[in-house]
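With one protein chain withheld, the remaining protein chains of the complex are depicted in position.
Let's turn to subunit A:
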Amino acid sequence: MRKVKKPVFFIVFAVIALFTLSTIFGVHSQYGDIVKTYVHGVGDIRLGIDIQGGVDVTFEPAGDVDATEEQMDAALETIKLRLANQNISDSETYLDYKSNRIIVRYPWQAGETDFNPEQAVKELGETAELTFRKGTDTSTDENGDTIPAGDIVLTGADVAQASTGGSKDDATGEITWVVTLDLNDSGKEKFYEATSELYQSKGQISIWMDNTMISAPSVSAVISDGKASISGNFTYESAKELADKINSGALPFSLETTSFKTISPTMGEGALNAMVIAGLITLLLIVVYMIVLYRLLGVVASITLIGQVAGMLAAVSGWFGFMSSTTLTIPGIAGIILSVGMGVDANIITGERIREELRKGKTLDTALYSGYHRAFSAIFDGNLTGILVSIVLMGAFGVPSSIWAKIFNHTIFWFFGATTEGVIYSFGFTLMTGLIMNFIMGVFAARLMTMSLSRFKCFQNKKLYGGGIDVKAD
């Protein structure tokens, strides 16, 4: 076995400490009154409506629309999808058929700057009907508004999937964003016919979002494979917004907001404080317990557990650039608790194994090596089954465009519609992150630190590892 060198402990410790500190405090710079956030800290975590409260909005069909129950259901589904597309994972939605009201509650903290509730409300209830039309002709309706007049080639229903794509201009280095569309079979056929017809005359196909023309490309080729793209003056955000809107379909009628108010947490006032206090007391208890039971191994375990918690908070707050932040809810916290429990367990299993090896009279080096080695299979199987369960949950209840949901919705859950239950997704998300962190921290980092500490003369007393009087010191 390769010997771990003395400085390794300090390097691993420093990495975990830096990671934890940056996760807690984030990295901000303040210039005058403007605070710029480079790395999200714990304070930037968006808390769920169950812990922090949020906004309560009531929608009703605008005008004299007498919606049927099916239409109200469809509208509700659309709103739920739009919520999910905005990474709001713990919304509550209620429907009253008698009064045709849809009540939507979602988390929002007063003073939150990068999330505008009024903008969100507007987007939730907005009608977005996508049409592809021949030519760019318009006419004027009775209200004097300009409306598109060309023959409809495609509607939003012909689109199977919309996504964003970017292409870089080699000369200027600028990225042009487009919305790419995968058409379904009905759309493929229609699009092929229209492009073959217009290709002769170098005609245009105009793309409309309700009564706004987004783009009007000339037909330069006959497209038969059902891949189309919309270009316009898109930024990444506006391209994603349009793709999300197309994906979540159009509302069957336009909705208006009839009431709009804030609401206190579902769990009651002070739920957040209670959870934070309980969390800190528990962490302190675990640290004391581990150190009393396992001495030096307990110290290492405590460091890695703190690193593990930091890792999960980092995943939720959006510390990792490649993952967008999500909302932390009570089930999400349950996921954190379970992973911490599994983390403690991993350390206890290892501690017990090392103690057994020492009792067999092995040398410290051998005992540590075989202790970690033997403990690994149990930790591996336990955590991997946990990860498998979390993948099933994320697949069953995640946003339809997420990777696991894509896999599962077409196989196991083909019979069901896409049900997005954000709170369960949120549990699966924190659990999976936590268990992966457990491999990194509880297995890998803990081992490196312990091995490196055992190189120091002062830490070579076996009592420091066996944690009891029943291990003979030599």
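Note that a contact is a pair of C-beta atoms (placed from the backbone, for glycine too) under 8 Å apart; a residue touches a chain by one contact, two chains touch by 3 or more; residues count from 1.
We adopt the following convention: contacts and distances are computed from a predicted model.
A.B. asks: There's a gap in the complex where one chain should be. From "ABC transporter permease", "PCMD domain-containing protein", "Protein translocase subunit SecF" or "Chemotaxis protein CheA", what does UniProt name that chain?
C.D. replies: Its UniProt record gives the name "Protein translocase subunit SecF".
A.B. asks: Of A:75, A:88, A:194 or A:396, which sits in contact with the chain we cannot see?
C.D. replies: Checking the options A:75, A:88, A:194 or A:396, the one contacting the hidden chain is A:396.
A.B. asks: Out of A:342, A:368, A:437 or A:464, which residue would touch the omitted chain in the full complex?
C.D. replies: Per the contact definition at the top, the residue touching the missing chain is A:342.
A.B. asks: Quick one: say which of A:24, A:378 or A:440 touches the chain that got left out.
C.D. replies: Candidates A:24, A:378 or A:440; residue touching the omitted chain: A:378.
A.B. asks: Hey, which of A:29, A:99 or A:200 is the one touching the hidden chain?
C.D. replies: Candidates A:29, A:99 or A:200; residue touching the omitted chain: A:99.
A.B. asks: State which residues belonging to subunit A touch the missing partner chain.
C.D. replies: Per the touch rule, subunit A residues meeting the hidden chain are 50, 53, 55-56, 58, 92-99, 101, 103, 117-118, 257, 259-271, 273-275, 277-278, 281-282, 285-286, 289, 293, 330-331, 334-335, 337-338, 340-342, 344-345, 348-349, 352, 356, 359-360, 374, 377-378, 381-386, 388-390, 392-393, 396-397, 412-413, 415-417, 419, 421, 423-424, 427, 431.
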